[in-house]
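The complex appears here minus one protein chain, its other protein chains still in place.
All chains are identified by letter, namely A and B, in their written order; residue positions are counted from 1 within each chain.
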Amino acid sequence: MQLNSQVKNKTKEQISENYRLKRMLVRGLIYLILIVGAAICLLPFYSMIISSTHSNTDISNKFLLLPGDQFIENYKRLIKIVPIWRGFLNSVFLTVVGTSVTLYFSAMTAYGFSKYDFKYSKVLFSCVLATLMIPGELSIIGFFRLMGNFHMLNTYWPLILPGIANAFGTFFLKQNCDQAVSSEIIESARMDGCGELKAFHRLVLPLLKPALATFGILAFIGQWNSFMLPVITLFDNNLQPLPVMVAMTRGQFGTDYGAQYVGIVISIVPIMLLFAFLSRKIMDGVSAGALKE
Amino acid sequence: MRKTKRIKSLKKSRFGYFFIAPYFIVFLIFGLYPIIYSFYTSFSKWDGFSPPVFIGLDNYQRLFTNLEFYHSILNTLIIWIVSIVPELIIALLLALILNERFVKGKHVFRAVFYFPNIVTAITIGVLVNLMFDWQTGSINKLLMALHITDHPINWFGHSFLAQIIISAVMCWQWFGVNMLIFTAGLQSIPRTLYEAAEVDGANRFQITMNITLPLLKPVILFTVITSIIGGMQIFEVPLVAGNASGDSTQTMMVYLYNTAFTRFQYGYASSISYGMFIIILIFSIISLLVSRSRKKNTQSV
Partner (left out) sequence: MKRKGLSLFALLLVICLGLSGCSSSGSQSTSSDGSGKKQTLVVWTFFDQVKLLAKQFEKSHPNVDVQVKVFPGDQYKTKLQTALQTKTNVPDVFDLERGYISSFINTPFVADLSDMGGDKLVKDMVPYVADLGKDDDGHVKAVADSSSPIGLWYHRKAAKKWLGTDDPDKISAMINSWDKIITLGKKVYKESNGKVHLLDSTGSIYDMEKYQMQPWVKNNVFQIDSKWNDVLNTMRTVRQENVDAKLAGSSPGWGSALNNYDPAGKAIMFGVPSWATMDVDTKDGKADGQFGVAKAPVGSYDGGTYRAIYANTSKKKLAYEFVQFDASEKWQNYNLKNTGNMPSLLSVYDQNADSYTPPMYGDQKVLNMYKDISEQIPAAPAGKYTADINSTFGGIVTDMLNKGKSNQWAFDQLKEKVKESYPEFKFK
């Protein structure tokens, strides 16, 4: 009896030993993949930051791995031409307001399509989907004319208002609304005498939170990187957002890559830091939302 | 009792219009009007200065007989396919890996993988231009330092090489987004399903193939469809990265941009945008049909 169990234990140990080894190997490999992937993602940014601290000659003559001492010089030359911090503030304002507007109205539209069974709702929703496929770039001439007629040129309206009609957001949030928001909850809220809009604010928006977070990132990035529209509709350089300022550093005559790199760094690093904090929250939100279901 | 219920449901429907009204009001003004305006423009010859001249279908006739246009479609397709296939595979793989319980630092990895997408495409274009420079780019410097090549490679001097570079950049920039979307999809799959499969003795691979992937199908489809629409409009990176040999990085959007903003042929450019619209429509319909027939197949099986 005793002997038998001892043998059994031994083989079990062997098996588990073997299994453990294999598992370690697989896990090691997986970590390797992750780390290599992370390196590929970050290396260009590292190289960019390093480059911003070197002189123009070094940037193009050497393969740079260590920081240099020219950052301040490059920065001074950049600041002389481009009010980059002003652009940064402009971008923050535009992005925060624009993203909030987009999120709120996309959720609203999505909710309308998802939970109300009105006439032509299917047709109208197909219209929304169809607009996803229209290449936006050339409507810019018509858009500009219209903004001129509205006296909205050189203001932020043309950059914020169109965000109310975000086809992708509506599509994305409607799908989530179909799943995450049960009709029963709304029904019961109605029974309690809750108004439609109040139900939307109190019940639906919180339920959509994880989806809003995911889409919020996309909308935020889109707004932050928006380039063509501000270039065309804003005249005042003090109103321009960051991407336009970065493009300015590529001025018509320049081979001043040191200054350009500093501009790029200034446009990226704060977002990098912000993202380092926010990403945790956003992703926690996404997983928390998934757990609730 | 019945009466009150009917009234209630009527009221409900009416509110639906309220909820979607802001969208459609804004869309009509800021979206549709410019679109119609450019449709109108596509039937005229217009340099942006003198009044437009109506020329009927001439622009469309020119468009459909123009080799440069077809060439730009081909370029776009090549760049899209070469980027989207590895992009989705990598995204899915990483999403699956990062969904494993044992992996530590998930948040950090996800954030890092997603990070390239946060950077303005214009900036990336400038970076690519610098890194892949023929005589002095850092990539060539690295290759030569490692003795992989003796002579610097003229990246943008070879049509296909240039396309691969643009594709790789697109892939690098976008796989993180798809990974996030896949992750959201993965996390919506109930844990109990996995646990049940584990009880039945299935291994990780079997679980992935038989449970995870089939359940993830709608999400995968979603990413494919959105990436078609995005992929057909590849623009900033090829524009800023510079012209390659034989215009091989001239995508449809770049062609449109050049026609409108360097040649001032707004009428013709408008017809290009409608040509693009038709092409994107065709691809979207194809992908929808494919997904539908797939659904039917799985249902009948």
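Simple rule for what comes next: contacts are C-beta pairs under 8 Å (C-beta built on N, C-alpha and C of every residue); 3 or more make two chains touch, one makes a residue touch a chain.
The structure presented is a predicted model; accordingly, all values stated were derived computationally and were not measured.
A.B. asks: From the listed residues B:R62, B:H107 or B:K217, report the one that touches the chain absent from this view.
C.D. replies: Here the residue in touch with the unshown chain is B:R62.
A.B. asks: For the full complex, which residue in A:I59, A:L94, A:A110 or A:L208 touches the chain that was left out?
C.D. replies: A:I59
A.B. asks: Contact with the hidden chain only, please: which chain A residues?
C.D. replies: The missing chain touches chain A at positions 55-57, 59-61, 73, 81-82, 141, 144-145, 148-154, 161, 195, 197-198, 201, 231-232, 235-237, 247-257.
A.B. asks: Need a quick check: the contact residues on chain B for the chain that isn't drawn.
C.D. replies: Against the missing chain, chain B presents residues 21-22, 25, 29, 47-50, 62, 66-68, 130, 133-137, 154, 157, 243, 245-247, 259, 261-264.
Here is the rule we use: only the chains that are shown with their structure count from here on.
A.B. asks: Calculate how many whole Å lie between the centre of chain A and the centre of chain B, each centre taken as the average of the chain's C-alpha atoms.
C.D. replies: 15
A.B. asks: Which chain B residues qualify as touching chain A in the complex?
C.D. replies: Interface residues on chain B, with respect to chain A: 8, 12-20, 22-24, 26-27, 29-31, 33-38, 41, 48, 90, 94, 97-98, 100, 102-103, 106-107, 109-123, 126-127, 130-131, 133, 136, 138, 141-142, 145, 172, 176-177, 180-181, 183-184, 187-188, 190, 222, 226, 229, 232-233, 235-236, 253, 256-257, 260, 266, 269-270, 272-273, 276-277, 280-281, 284.
A.B. asks: Which residues of chain A touch chain B in the complex?
C.D. replies: Touch residues, chain A against chain B: 27, 30-31, 33-34, 37-38, 40-42, 44-45, 47-48, 59-64, 105, 108-109, 111-113, 115-119, 121, 124, 128, 131-135, 137-143, 145-146, 158, 161-162, 164-165, 168, 170, 175, 179, 190, 196, 200, 210, 214, 217-218, 221, 224-225, 227, 242-243, 246-247, 250, 257, 260, 264, 267-268, 271-272, 275-276, 279-280, 283-284, 286-287, 290-291, 293.
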